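With one protein chain withheld, the remaining protein chains of the complex are depicted in position.
The block that comes next holds chain A.
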């Protein structure tokens, strides 16, 4: 069993044991134990809601620092497409890429090229998945499907994401130039913590290994110092269709799939996945599903407001007149099949049916004596979750302040 790594972590010294994260975690993965928050790794989907709501800065996104790139002879950066929306509409992508080189990178890989390849592959893959096909760009969505909606695993498209495609092409290029694998350092500029987790997962695959993830918000001030050109004529050679991947709905537009919907924001995502499970959305071809508000543009590690970021991206797209013409991608396609959908459904209850039934019966008995106020003082997010915790041995019934102070008075 591989150890689960999560990019969302906790600094215990900063946590005062309030119930903010507890109550806002969309998958009830947090408990408060002995006055400190605890994240249950097997439930956490890396959405970062706890980081957003924590008033004390106790929840953090683990990531690499810029210094980490010095360990490699050849340093390549793959920027998320969202990077180009962070500096206003006057700063064009070429200027941002130039600034990246000044920070010590040898090459800025053009991720919009990988986006255009991904779009072509996606057009075919949508046909292969169960209807409605569900996008796999967002690692949080994949994890949510695997843990909470295992019956929908066959709906996930199997394409690799533009980030993985970029890594594959970059590593191949430098290997063919004679660089050893350990000399090549590929870093992703990430808009969110969930990609930090994903990168640690995919690093097990030699072909698509990415050596680290650097937060866009971390290098933002450094980039600002180096960005020069303003109001120049556009000489950015990046793809307008590739840039579409930066915000919610852009992916559907890029691949031109009409019978589709785009959903963003973790609560909306949960609602839509439930509807898919109930068979309500069977007549839709493709659902673009992104956990952050307005998609990747709403990533936690970005600086610009997600909706303004969309406006800026559109304005940059308007000035571009270039798209990669991807006609034949068969030579790389064989390497680009993701193992995402091939995984066995992980969700298994570690007990046999009879004991599971017993467990639920004792849970129901406990629920009946709880106040039902979901106050969170016990350290579980709801009375129902608390009952489950008690039955599973993760909490004691005395942790309920209501029970320990005597319970209901008999009103006769």
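Annotations for the structure displayed:
What we mean here is this: contacts are C-beta pairs under 8 Å (C-beta built on N, C-alpha and C of every residue); 3 or more make two chains touch, one makes a residue touch a chain; residues count from 1.
The rule we apply is simple: contacts and distances are computed from a predicted model.
With the options "Cobalt transporter", "Anti-sigma B factor RsbT", "Nitrate/nitrite transport system permease protein" or "Quinol oxidase subunit 2" in hand, the undepicted chain maps to the protein name "Anti-sigma B factor RsbT" (source: UniProt).
Here one chain is not drawn; of A:60, A:326, A:359 or A:375, the residue touching it is A:359. Considering the full assembly, A:153 is the residue among A:32, A:153 or A:370 that touches the omitted chain. Contact with the undisplayed chain is limited, among A:177, A:278 or A:405, to A:278. Looking at chain A, the residues touching the absent chain are 148, 150-153, 274, 277-280, 345, 347-349, 351, 353-354, 356-357, 359-361, 388.
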